[in-house]
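Could you have a look at this structure, given as structure tokens, before my questions?
Excluded from the complex is one protein chain; the other protein chains are retained at their positions.
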Amino acid sequence: MSTSPAFLPFLLRIADTNLILSQRLSEWTGHGPFLEEDLALTNIALDILGTSRSIYEYAAKIENKGRSEDDLAFLRNERQFLNPLICELPKGDYAFTIFRQCIVDAFQFHFYNALTISTDETLAGIAAKAVKETTYHLRHTSSWMERFGCGTEESHHRLQNAMNEIWRYTDDLFDMPEGYADLVKTKVAPEMMSVKENVQKELLPIIERSTISIPDPSFMQTGSVKGIHTEHLGYLLAEMQYMQRMYPGSRW
Amino acid sequence: MESKDTQGILWEIFVQKKPGQPFVHCGSLHAFDKEMALQNARDLYTRRGEGSALWCVPSSAIVASSPEDVGPFFDSSNDKVYRHPTFYQIPEGVKHI
Partner (left out) sequence: METVSLEANFDAKLTRNEMIEPKDWMPDNYRKHLIRQISQHAHSEIVGMLPEGNWITRAPSLRAKIVLLAKVQDEGGHGLYLYTAAETLQISREELLDQLHTGKAKYSSIFNYPTLTWADIGAVGWLVDGAAIMNQVMLQRTSYGPYARAMVRICKEESFHQRQGYEIMCRLAFGSQEQKEMAQDALNRWWWPSLMMFGPPDANSPNSANAIKWKIKRESNDQLRQRFVNQTVPQAEFLGLSVPDKELKWNDAKGGYDFGTPDWNEFENVIHGNGPCNKERLAARVEAHDKGRWVREAAAVFAAKKKGMDKAA
């Protein structure tokens, strides 16, 4: 267990990533393109929601201020959430959802893989489970990438649009909170440069197989690690947190 | 290429609970290609830890016997008592047989 001040923000960043993204994924439940895929995408939402709970629970313990997983999820505000921007973007069409998910899957796969050798045993344990899950998620989303990219003209076009919309949010994924170097030094957390290299190596062939092209990266949007989000997050939280805000102190 | 809206083709799914056990038919689903059939089977039929391996077979590849076949196919095997171990008499006291 690390005593670094970066440890709690680091945990919250992982947990928030999973919670916010699962919130977006679950908007598809009952509205998927066909029944089998509806269930498959919901499985991903369930997996990552499960991971977020494990990490919030651990973060609450680390923080040691008597807050629960629900307090962390439902009673922090827009500026306190640390999820990468990519997670909070509205779900868009199915190409957008799949593309975004594939990027995050590739990120999480390599991030968790590196985290399995963390000196923090709790984290290493959570990562080991998450690696198995994300291996499958990536297999699922990357096969859809190929179907869209090489399917019809329309699906190719939609996937390329998703790429054009989302690519500028990809660098933000790799930012880590201030003081993160401490965590790397004590081998609690992985060095992000090498995670980034692995993610690129993973994604490039998928993008190539999907026959879409990476837009000119003139500018990358960042800031999530300081709690500077897109305008979308506020609405997401308003919906997600409404019960807890409306009935303070109630148990559900 | 001409495209028509479909729900994919029908597949029959067989799950093996644990290594070494037989694959048992558990149901059907729709998928457009082999990889999708496998993934959908995993997502649909092993949500509660029911399996360790999967077979997916396009339903159109299944050949089934007909109800009219019941007599000629199966009745004639009913009287072959000599195929069952209880048909044979072994003297008392002989073991491991």
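For reference, chains read A and B in written order, and residue numbers begin at 1 within each chain.
Following the convention adopted for this analysis, a contact is a pair of C-beta atoms (placed from the backbone, for glycine too) under 8 Å apart; a residue touches a chain by one contact, two chains touch by 3 or more.
All values reported here derive from a predicted model rather than from experimental measurement.
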Problem set entry | Selected from A:1, A:35 or A:228 as touching the chain missing from the view | A:35
For this session: Could you tell which one of A:204, A:220 or A:243 touches the chain left off the display?
Result: A:243
For this session: Write the list of chain B residues that the hidden chain touches.
Result: 1, 3-8, 10, 26-30, 32-33, 36, 44, 47-48, 64, 66-67
Seminar exercise, completed: Across the whole complex, the chain not displayed is touched by chain A residues 19, 23, 26-27, 29-39, 42-43, 45-46, 49-50, 52-53, 56, 69-70, 73-74, 93-94, 146-148, 150-152, 154-155, 158, 239-240, 242-244, 247, 250-252
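Just so it is clear, only the chains that are shown with their structure count from here on.
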Seminar exercise, completed: Note: chain B sits from chain A at a C-alpha centroid distance in Å of 40
For this session: Over in the complex, which chain B residues touch chain A? Could you list them?
Result: 1, 3, 7-8, 29-32, 35-36, 39-40, 42-44, 47
Exercise. If you look only at chain A, which of its residues touch chain B in the complex?
Worked result: 34-37, 39-40, 43, 136, 139-140, 143, 147, 152
